[in-house]
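Attaching a single structure in structure tokens format; questions to follow.
Excluded from the complex is one protein chain; the other protein chains are retained at their positions.
Residue numbering begins at 1 within each chain, and the chains themselves are lettered A, B and C in the order written.
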Amino acid sequence: MPGNSFGRVFIITTYGESHGTAVGVIVDGAPPGLFLSEKDIQQELDRRRPGQSTVTTPRSESDRVEILSGVFEGKTTGTPISLFIRNENADSSAYEPYRQLFRPGHADFTYQKKYGRRDWRGSGRASGRETAARVAAGAVAKKALSELGIRICGYALEIAGIRAETIDLDAIEKNIVRSPDSSTAGLMIQKIEEARNNGDSVGGVVELLVKGCPPGLGDPVFDRLDAVLAHAIMSIAAVKSFEVGTGIHVSRMKGSEYNDPFIIQDRRVRTETNNAGGILGGISTGEDILLRAAVRPTASISKVQKTVSVDGKPATIQVSGRHDPCIVPRIIPVAEAMVAVTIMDCLLVQGMYRSYSQGQEKSEKI
Amino acid sequence: MPGNSFGRVFIITTYGESHGTAVGVIVDGAPPGLFLSEKDIQQELDRRRPGQSTVTTPRSESDRVEILSGVFEGKTTGTPISLFIRNENADSSAYEPYRQLFRPGHADFTYQKKYGRRDWRGSGRASGRETAARVAAGAVAKKALSELGIRICGYALEIAGIRAETIDLDAIEKNIVRSPDSSTAGLMIQKIEEARNNGDSVGGVVELLVKGCPPGLGDPVFDRLDAVLAHAIMSIAAVKSFEVGTGIHVSRMKGSEYNDPFIIQDRRVRTETNNAGGILGGISTGEDILLRAAVRPTASISKVQKTVSVDGKPATIQVSGRHDPCIVPRIIPVAEAMVAVTIMDCLLVQGMYRSYSQGQEKSEKI
Amino acid sequence: MPGNSFGRVFIITTYGESHGTAVGVIVDGAPPGLFLSEKDIQQELDRRRPGQSTVTTPRSESDRVEILSGVFEGKTTGTPISLFIRNENADSSAYEPYRQLFRPGHADFTYQKKYGRRDWRGSGRASGRETAARVAAGAVAKKALSELGIRICGYALEIAGIRAETIDLDAIEKNIVRSPDSSTAGLMIQKIEEARNNGDSVGGVVELLVKGCPPGLGDPVFDRLDAVLAHAIMSIAAVKSFEVGTGIHVSRMKGSEYNDPFIIQDRRVRTETNNAGGILGGISTGEDILLRAAVRPTASISKVQKTVSVDGKPATIQVSGRHDPCIVPRIIPVAEAMVAVTIMDCLLVQGMYRSYSQGQEKSEKI
Partner (left out) sequence: MPGNSFGRVFIITTYGESHGTAVGVIVDGAPPGLFLSEKDIQQELDRRRPGQSTVTTPRSESDRVEILSGVFEGKTTGTPISLFIRNENADSSAYEPYRQLFRPGHADFTYQKKYGRRDWRGSGRASGRETAARVAAGAVAKKALSELGIRICGYALEIAGIRAETIDLDAIEKNIVRSPDSSTAGLMIQKIEEARNNGDSVGGVVELLVKGCPPGLGDPVFDRLDAVLAHAIMSIAAVKSFEVGTGIHVSRMKGSEYNDPFIIQDRRVRTETNNAGGILGGISTGEDILLRAAVRPTASISKVQKTVSVDGKPATIQVSGRHDPCIVPRIIPVAEAMVAVTIMDCLLVQGMYRSYSQGQEKSEKI
């Protein structure tokens, strides 16, 4: 309720500040009997890790995850899975200059207003570092979903105005910006480097695809699948818009253009087009679920900006330091994690994933 | 959890099918001692009511609300407020032709998949009629918020590609499309009428403004104010995108353009611009909160469409009947209601509205 | 959250004051495809109805239930079931004398403290009348559970110190105090009548049995089956203690006496005794679940009592009127309802009741 948990039956609860001892997450509600190792989680964390390429922050954190509970003899037990990541490369002194200043575009001012105080070291709880815990939790969800043949796939549809022209899922992890169009990746990288050289930052658009989701998922009327996915995706700090299917463009379409005709294909009900993005009336159709999120340019820039001090005096600020000039490539695994957690939760809420109690039946025979 | 409730401490739970006996809502958590009458609620319902103008469905429902509980001697008691609206003008026979057919763009197919059966009369639970209950609940939230000087205001920013060029809040309720720019209202109306005459429908964009929201509202990390507002707005069936502040356009901005500089004004910390839409790090800044939602063209159109029958045979369909050729004007009070409920809930969760237990202090003196 | 809802996936939300327009409940999360009629609900309401026998209040309410939503063609649809009971025999003038006085044993004082005001007519929301809504909701749960062979059975184990000596489930509904021992029923009735004649009231003990509950139900560590059942039962106003299995007597037993030995019977793991009351480590064993609750004597008595007025002056009070001299017989269906709702919710949370989405599979074959 104070906002650090997400989910209803598959529940993740994160903790940790950027420069505190650790960040971590408790994953509650994972089904028992699932094979799960630190390696499963580490490979997702490595996709979010700082310092992974020339377009991310050079700050280096190994982000080693440790499973503290919930796994026994290599498999989940149905009890809470506690995932722990010790903070390493925290240099709080670099934040000293901003201790008394509200950085524009950051949560310094609003945290101060809400809580009356704040941990100013490395943005504290408002830091993007918190998303490492989400990625770790998402890895558990992804593992469970993969057993049902459900796959979540995110990519940089657009960076700094450069848009991917083709969507090749195999291309994504082969370039450092995670573009699904290898021919545009180079230009995206160039735009990011230009921004960095100017002490500035750029934004972009992340697109997300859920493949293999069964029809019938989602709870009208308030917990429609698209509504809970919107909640999940908009909970990522840098995201400023959310779209499903055709998204914002529906506003200029006619009903006759937008409605997806139903057809029969391979003895299943399908839609001929997928303007709805795989969701009708808040419930999945069985088609690919298609989502998009606009990502703001990184708030930390070294250009001079106007601001005020904590004690209410006008000031200027230059946020130097090791920041990502574009957060899009590193936000992709975070967005995937949030989608994975949401889908997993919806399946469990509806009893469509034979629940964290699935062991029930197996042991019935004694 | 099955999705018919919204909120955490200020909780609304709706019920009712389009052609059932009634639709209604239980509003739980409203503060005691609030003046509340059926008239307060009726005036909001009248803004959503079918048949209110030439651009809405000619179907006529008086949508008379009755308060069944929670109000005593004209004021709330702190106990659940049950609001009841009897269904009147339901002609189920008009839906007979679609009983065996999945209407494109509708939830017929997905309800069938999820529940194994569906109330096909007037779309049943998936009908827009359910939103009458939301508007009734929203009226309670609006009343409570108005005591704190918080005002929620929605309008048609765009219809069928025609965009308001100025935002005049006083103009909104003076034209039947709820355009904030009286000079564009006529063109919007014309576009809607054209669509209707062609047996088609059009969409648009709703913009929402929250004025007077105190700074410090919202719960990082998962229940950021923008995330819960996204959940609220995307839970309206026809909405296909959600934006906060500059929204989708952030993807093509530089950090130096997007960051809102802090300034001191009237001895308060303000931002010079408001690209962030009044929310930083998921917490309100005290500036106007600015949201946008793209609304799809109405699914029910009388043009011939391709579809399949419940038993899996290809078919064609023409959805005749009394439908809105554009749902934007009637969705505005619904969207306002969802925002009002969300803001009210956030205030209560944080103890910033002196809670549904506020009577506590007043009676302390006996 | 403000306390008028119960359950996590099978959620009931009640509303209504004793002398308001109506009391009612929304039952959310009931599985689709369940046969459900007003008669199913009415028969449970009739067991709780005032005026049903010579030992209950002579006040007469027909308590007619109306299903407002969620049922179509005689079967549930998976959408919220709204159950409505209009208040009839409300004579508020009878409460005028107590408007300015806090009745001892009643919630008048605490409601005033909490909310700063209260609906004083017939105890308002604090009235036992609210439990009619619970019984209605419980009837839905019971109907669903009966399809799984789960049966909930309550009875008066003790009234005014007279204890049933045998437990014959078939005897219960054949005497007006719901004693499982027809030989003690007469004495119980006599004790109640004595109390009434003296302007006093008596209490007793309700025992509850759940038969047919599958093993493996319940969520350690905080939502153990016994903990959520305790929550459910203790939420009934007149209940002042809760016990599972041997209950309070465990405090004087030795481990070697208390532990239930495991045995194999009919190829199933059973326990030889059932001191644990069917629950081990918060999870059901498959044995009968056995619960007990002590019920206080009715608060409304016509003997002279000492009290204070709303404006803080000493006073005396005599609560005349049509009150139950013993609430035990009428609390039994309420307690059963709470147990039924809890068990149903636990089954759904764990995905052990193939969920409100069970229709899913049935329609898969199109």
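Here is the rule we use: contacts are C-beta pairs under 8 Å (C-beta built on N, C-alpha and C of every residue); 3 or more make two chains touch, one makes a residue touch a chain.
It should be emphasised that the depicted structure is a prediction, and the values quoted were computed from it without experimental measurement.
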item	value
Neighbouring shown chains of the undisplayed chain, as defined at the top	A, B, C
Option from C:Asp119, C:Asp260 or C:Glu336 whose C-beta touches the chain left out	C:Asp260
Residue among C:Phe109, C:Tyr155 or C:Tyr353 that touches the chain left out of view	C:Phe109
Footprint left on subunit B by the chain that the document does not show	8-9, 79, 216, 269, 348-358, 360, 366
Residues of subunit C in contact with the chain not shown	1-6, 8, 14, 102, 104-107, 109-111, 113-114, 125-126, 130, 158, 160-161, 195, 200-205, 215-224, 226-235, 237, 240-264, 267, 269, 271-272, 276-277, 279-286, 294-301, 303, 305-308, 312-314, 349-350
Interface with the unshown chain - residue positions in subunit A	1-2, 4-5, 7-9, 11, 13-17, 20-24, 26, 28-29, 32-33, 66-70, 72, 75, 77-82, 112-119, 124-125, 310-312, 356-363, 366
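One rule holds for everything that comes next: only the chains that are shown with their structure count from here on.
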item	value
Subunit A-subunit C separation of Cα centroids, rounded to whole Å	44
Residue list for subunit B, restricted to those that touch at least two other chains	1-2, 4-5, 8, 14, 113-114, 125, 312
